[in-house]
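One protein chain is absent from this view; the other protein chains keep their places.
What follows is chain A.
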Amino acid sequence: MHLLLIVAAFLCSGTVEARKVRGISSSYKRFYRERKSFLCIDGSKMIPFEQVNDDYCDCADGSDEPGTSACPRGRFYCTNLGFRPHYIPSSRVNDGVCDCCDASDEYNSHTRCQNTCWNLGQKERAYVEGQMRTLDEGLRLKQRLIEEGVLLWREKQAQLRELQQAAEDLQVKLEEHRRRKHEADQLKEQTIKSLEVGKDGFRPQNTSVTSLFQLLDNNKDGSISVDEVKAKVVLVHDEKRVLSEDEALVLLGGGREMDLTKFRHTLWDILTRGDNVKIKDGAPGGPANEDPHLKEADRAAEWEATSLRKVEEAYETVNMEISDLQKKLDIDYGTDWEFLFLSGQCYKLQVYEYNYTLCPFNQVTQKSTTGTEVSLGMWGMWAGPPKNHYSQMVYENGEPCWQGGSRTTTVTLTCGTETGLRSAKEPSKCQYIMDFQTPVACQPVLKQRGVHSEL
């Protein structure tokens, strides 16, 4: 209100010059002081002052006709009191279309223009206030998101470090397990070898002789009987036939019983040589399999192998996670990592028959109601202008287009209090543009804009 009064007062005091010269701003008034002649502002020509705004273009720069449409490159100043003043091309003066909200451009036309400046001003002020609130809120949220971003960044870094630590630990473990597996394998091999040596005449270890003795000694009375031999020992060449009494007796060295000591020196040799007789199949363990040492070594080797595999898998997983995380951390999330929180999120929007999904730093897709999903591009890069690099994202190499090339999406980021997709369009075939609103796109510089009124 104060402003209006001041303006009114100013206008009153300046009536003499101001009434005559239509279409100029106050800062240009000095060029249009009522004199005998008028010098074109570019200095190119001097004309009588009556020829200013006389609806004929005399000056090449159009400066003699600020209030008419006479000059091709002229401009007309809309004062727009109560709203924002601005210039319009002079071709819009008296063209039957209301351009200035104060109706000053249609002073000689059929069109009745309303002065809408006050309404527009109010709307604009409300809008700007809204924008300011949005901006304030946005900037506040942005600050939080930046802080969160920093935390998230640190968290991710920590996560990375943890993972890297885990990888290192796993590496150590891996070495250890490899060593142990190696040892176990060696032991197993040795055992097998020693068993093989035993076959060739070496005395097998006590335990082995004993275990075979125990196997034959069914009733565990400390000696092997004829029946016990008949039950477990068969001819190599005729496994089906049960040994006769005599044959068993021969194996027992003529006696009906044989103790461990005698077994060790007689039957053990025969059985391990395996030329004529052997332990019946199905009876647990031949002399070799039977060997508890070997069994143990085998089990150990297997155990170590499994452990190693597990560690290896874990190592691979961790490494994969590291490289994933590193790839993600390599992306430019803004100077303050403020865009980091978008990573891993997806935002949807339905436009006509299509559902659009934007997963920032990942991909854009379009799904039609008929159900087919089409890629509109994979994360490419930031593509804003140099002074506002983070205002635009490009997603490229989407589904190919049949006329050549592939689908690409350009996402413009605008300031808002909430994060979400606001619009999705396809202005040209396979070229998509999206409007994505988020607090982190809010820029403090916006705050300087507002309603100015001409004084």
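Convention: a contact is a pair of C-beta atoms (placed from the backbone, for glycine too) under 8 Å apart; a residue touches a chain by one contact, two chains touch by 3 or more; residues count from 1.
Heads up, the rule we're going with is that contacts and distances are computed from a predicted model.
Chemist: From the list "alanine transaminase", "Glucosidase II alpha subunit b", "4'-phosphopantetheine phosphatase" or "WD repeat containing, antisense to TP73", give the UniProt name belonging to the chain omitted from this structure.
Modeler: "Glucosidase II alpha subunit b"
Chemist: Identify the residue among A:G43, A:G96, A:G344 or A:G420 that touches the chain left out of the display.
Modeler: Hidden-chain contact among the options goes to A:G96.
Chemist: Where the complex has a chain not shown, which of A:N53, A:S69, A:S104 or A:T417 is the residue touching it?
Modeler: Only one listed residue reaches the unshown chain, and that is A:S69.
Chemist: Considering the entire assembly, which residues of chain A contact the chain that has been omitted?
Modeler: Touching the chain left out of view, chain A contributes residues 54-56, 58, 69-70, 72, 89, 91-92, 95-97, 352-353, 401-403, 425-431.
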